[in-house]
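Note that one protein chain is taken out, while the other chains of the complex remain in position.
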Amino acid sequence: MLAIGLTHYLVLAAFLFCCGLYVMATKRNAVGILIGAELVLNAAGINLVAFSRYETGLADGQIAALFIIVLAAAEAAIAIAIFVNYYRLLGTIDPDAGDRLRG
Amino acid sequence: MTPSEIVEILKGAFPQAVGEPSADGSHPGVAVAAEAWHEAAVFLRDDPRLRMNMLRCLSGLDLHPEPHLELVYDLISMRPGGAAGLWENAGEIAIRVRVPRDGGRVRSVADVWPAAEWHERETFDLLGVTFDQHPDLRRILCPDDWVGHPLRKDYEFPTEYEGIPAAAASADVKK
Amino acid sequence: MYEAIAFYLLAAVVAGSAFGCVIATNIVRMALCLLGTLGGVALLYFLMAANFLGVVQLIVYAGGTLIVIVFGVMLTSRAAGVRLRPKRSEALAGTLICIGLLAGLVTLLVRTAWPAAQSEAQAYDVAWLGNELLSTYLVPFEMVSVLLLAVMIGAAFLAQPSGKDKEPEER
Amino acid sequence: MPDAPLTNSPDSLADVERVVPGELRTEEMLLNMGPQHPSTHGVLRLVLRTDGELVLEAVPHIGYLHRCAEKIGESVASFQFIPITDRLDYLAAMINNQGFSLAVEKLAGLEVPERARYIRVIMAELNRIASHLVSFGTYGLDMGAFTPFLYGFREREYILDLFEAACGARLTYSFITPGGVTQDLPDGFLDNLARFLDYFEPKIDEYNDLLSFNYIFIKRTAGVGVISPEDAIAYGLTGPCLRGSGVKWDLRRCMPYELYDRFDFEIPVGVAGGTDRIPREVVAGDSWSRYFVRMQEMKQSVRILRQCVQQLPAGEFRNKPKGILKLPPKEVYLEVEGARGQLGFLVVGDGKAVPRRVKIRGPSFCNLAITKHVCRQVLLADIAAILGSIDVVMGEVDR
Partner (left out) sequence: MAEFTTEDALRSRWSAAARPRAVRWFSGLGVVFVLGAAALGLLATRLTGMSYAVALAVAVVLLLTGGSCLGAAVVVQYPRAVGRLLQRLGLPLFLLAVAAIIVVAWAPVLLWPDKPLIVRDVLAVVGAVGFVSLFASFAIWWERKVAGRIQSRLGPMRVGGWHGWAQSIADGLKLFQKEDILPGGGDAVLFRMAAYVTFVPALSLFIALPFSAAWVGRDLDVGLLLIVALFGLGVIGVLLGGWASNNKWSMYGAMREACQVISYEIPLGFSLLIPIMVAGTLRLTTIGELQAGGFWTWLAFRNPFTLIAALTFLIATLASCKRAPFDLPEAESELVAGYMTEYSGFRWALFMFAEYAEMFAAGALTAILFFGAWHSPLPAAWGAAWATGPLWQQALHGVVFSGPLWLIFKGIFFVYVQIWLRWTLPRIRLDQVMHACVQFMLPVTMVVLLAQTFWQLLVPAGSVLAVALNLACTVLGALVALGIASIAVYGLRYRRRLVGTLVVDHLPGS
């Protein structure tokens, strides 16, 4: 228990992943879904870094995690831009409300 | 331009509505009938001889024993062209409009001189003259739920306002 | 010993705030919980001797992305007060699936005998990471920069007011 | 915000939200600025309709400081009304005293000795400087510069010392009364005054360097809240606000009262920028022009004061009316050039000591009315710039 190893990190990441999944699946707010996605991405980042730390010892895991962070930032920027337009169009950001094909 | 000249011009345009210039030399003015006032105001502002471009003041007077309220519009014509770029006073006059004390109405001149908007609101608030076609005729100095028009001579001081007693004060005033 | 204490503390913070995200009904509180998760993960990166990654996580994620999210919440402010409580059936199904998934994953993870290749953390240097980034991983790096450019243009295009609007643009 | 939506009430949403097909839907918000707000200069309340930082409309609400001055005027004798006039424009109480006294004198036909008239001009001009100093200081404060405020108050303090020496009061003087002034100037007053003028005159240039020509300050105020001369006249603007729009109109020159025809002084007006130290961003009638007219007026007041010090004759300081001053049944309307514009008194007598009607035309009241017209489609920060440059005193607005 006291010697922290790979498994510890992986279990934590699994928990994070499941939380993110739940948030993405059930929240009725588009920004909430975005937050869920961030949780999932963080879980992935922990996994990558943990593998690179405990298994390979190479830079690959860290670099991949770095790319994840950058991509998450890009994703958030685009997503928020879309949400703002969505909100302006529909007056709500409930994802279920956007069921029309032509706004 | 002297006040009497202004009165002449005005009389030429509105022979029916314009009365005699007041005898009192300290505040030269002329009475105008309430119905014709708005037209006269437009004339006063736009006539090239007069060009009364500024409404300096609007005072409401309560002529208490008489059943009238008098509105005094102090107008002035300001024109450029004096020495050293100074603007000069090209004539001033007080227009007096009488309305009945109860239910007095007069056409608003806020569209002629925007300055009149707040002055008319104040006169409405404190003296109870209604100005027709005013853009926003509400009380201005007193609270919106105030009862009565305080500057009337027969104004009864309230004994309380919103639960705040004012009885002692009103007793003093009555004495 | 220290590592264990630090790990369990951070794991508690990360897991706690992630769970906070799950149960929060208010979107701004969710954002605050996300801040806890992001900060905790950054510290976990420090613990795994990935200093640079931890700092980037703080700068980009906590200092940038999160603020963008909070901004988005406030721009859609009238919806922010709306309760986010999911439908009962959805919540039930989601809970069941997630718990099942978690149980499966954890069992799998614990049972697998991971070959312990590295017991001591490598002393990762920023310079080394930079060299790797610009030599071995140059192509993905350049692709990410092109992507970022595209995102910048795309976000600016999406967020700009429509042509008729003459009002000064606001950030 | 968690529970309350940003707009005032759910019902008002329909009113404030513009839904134009094909256009962006922007959310508007009603914002109460005041009656307790640092830059409304007293108990003024503005209801702002905003879209982000942009103010679409600002509606002023007044009356929070209404003290029934006109009703009191109908209940007390004219001498007793002098202290009430102190409390109209409390930053320039001397000029209020002067205006009301002149009106009563004209009504009652009271003569005023020449020395008293000089003393009145001295007091009025000193008070004009004091008032403009406050205006200068608070305008700096509105723009986020704290320091000019204290400089302005430091200089004003000397003027208040002079007032205290003359009449014992520092804010509400009741010094000028019908017939003259309440007491003669104390010994050494003129020396102190001359010393103050020597000290103060160079300070104005210093303050111009500090604030007026500060790059940020110019950027904040130039071209903001432009009032055209036509609008200014139509809305009844007077004083520095009118002159800031380029209208060279000053009662002291155009319709001289008291002794102002004897003095040699200029009437500063707002001009377009680019010439003679005026920054090129400046448009005639903007906030900077209104502000700068005040700065220049202080110099002119110093000029008038210097002439007063030279010319002050010996003689009586008042013509005391015998017995109680009765007001004849006549009507008088008289305006003086106050620190903020033309202060008018309409006094109606009916043969008693107590006037039948006193109507006060507060310049701030008329000047404030234009805010609704000017504060349209401006930024939130500009509201402070415009309001500060119009420089209202709520005591005079609400009376």
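Read from first to last, the chains carry the letters A, B, C and D; within each, the first residue is number 1.
Criterion: a contact is a pair of C-beta atoms (placed from the backbone, for glycine too) under 8 Å apart; a residue touches a chain by one contact, two chains touch by 3 or more.
On a predicted model such as this, the values are computed, not experimentally measured, just so you know.
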Based on the whole assembly, the unshown chain contacts which displayed chains? C, D
Among D:Asn192, D:Asn208 or D:Asn319, single out the residue that touches the unshown chain. D:Asn192
Touch as defined at the start, partner being the missing chain; which of D:Thr85, D:Ser135, D:Asn214 or D:Gln342 qualifies? D:Asn214
Residue among D:Val47, D:Cys68, D:Ala145 or D:Cys254 touching the omitted chain: D:Ala145
Absent-chain interface as seen on subunit D, which is shown: 1-4, 6, 29, 31, 37-39, 53, 140-147, 150-151, 154, 158, 161-162, 164-165, 186, 188, 192, 195-196, 199, 211, 214, 216-217, 219-220, 379-384
Where subunit C meets the chain that is not shown, the residues are 1-2, 26, 28-29, 31-32, 35, 51-52, 54-56, 58-59, 62-64, 66-67, 70-71, 74, 125-127, 168, 171
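Criterion: only the chains that are shown with their structure count from here on.
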Using CA atom averages as chain centres, what separation in Å is found between subunit C and subunit D? 58
Separation of the C-alpha centres, subunit B versus subunit C, in whole Å, is 69
Length of the line joining the C-alpha centres of subunit A and subunit B, rounded to whole Å: 70
Which residue numbers or ranges of subunit B touch two or more of the other chains? none
At which residue positions does subunit A touch at least two other chains? 91
Sites on subunit A touched by subunit C in the complex: 1-12, 14-23, 25-29, 31-32, 34-36, 38-39, 42, 45-46, 49-50, 52-57, 59-60, 62-63, 65-67, 69-74, 76-85, 87, 91-94
Give the list of subunit B residues in touch with subunit D in this complex. 24, 26-27, 53-57, 59-62, 72, 74, 78, 80, 82, 84-89, 94, 113-115, 117-119, 122, 126, 139-143, 150-151, 173
Residue ranges of subunit D in contact with subunit B within the complex: 62-63, 66, 68, 70-71, 74-75, 106-107, 231, 233-236, 247-249, 253-255, 267, 269, 330-333, 335, 342, 344, 346, 348, 356-357, 359, 361, 365-366, 368-370, 373, 398-399
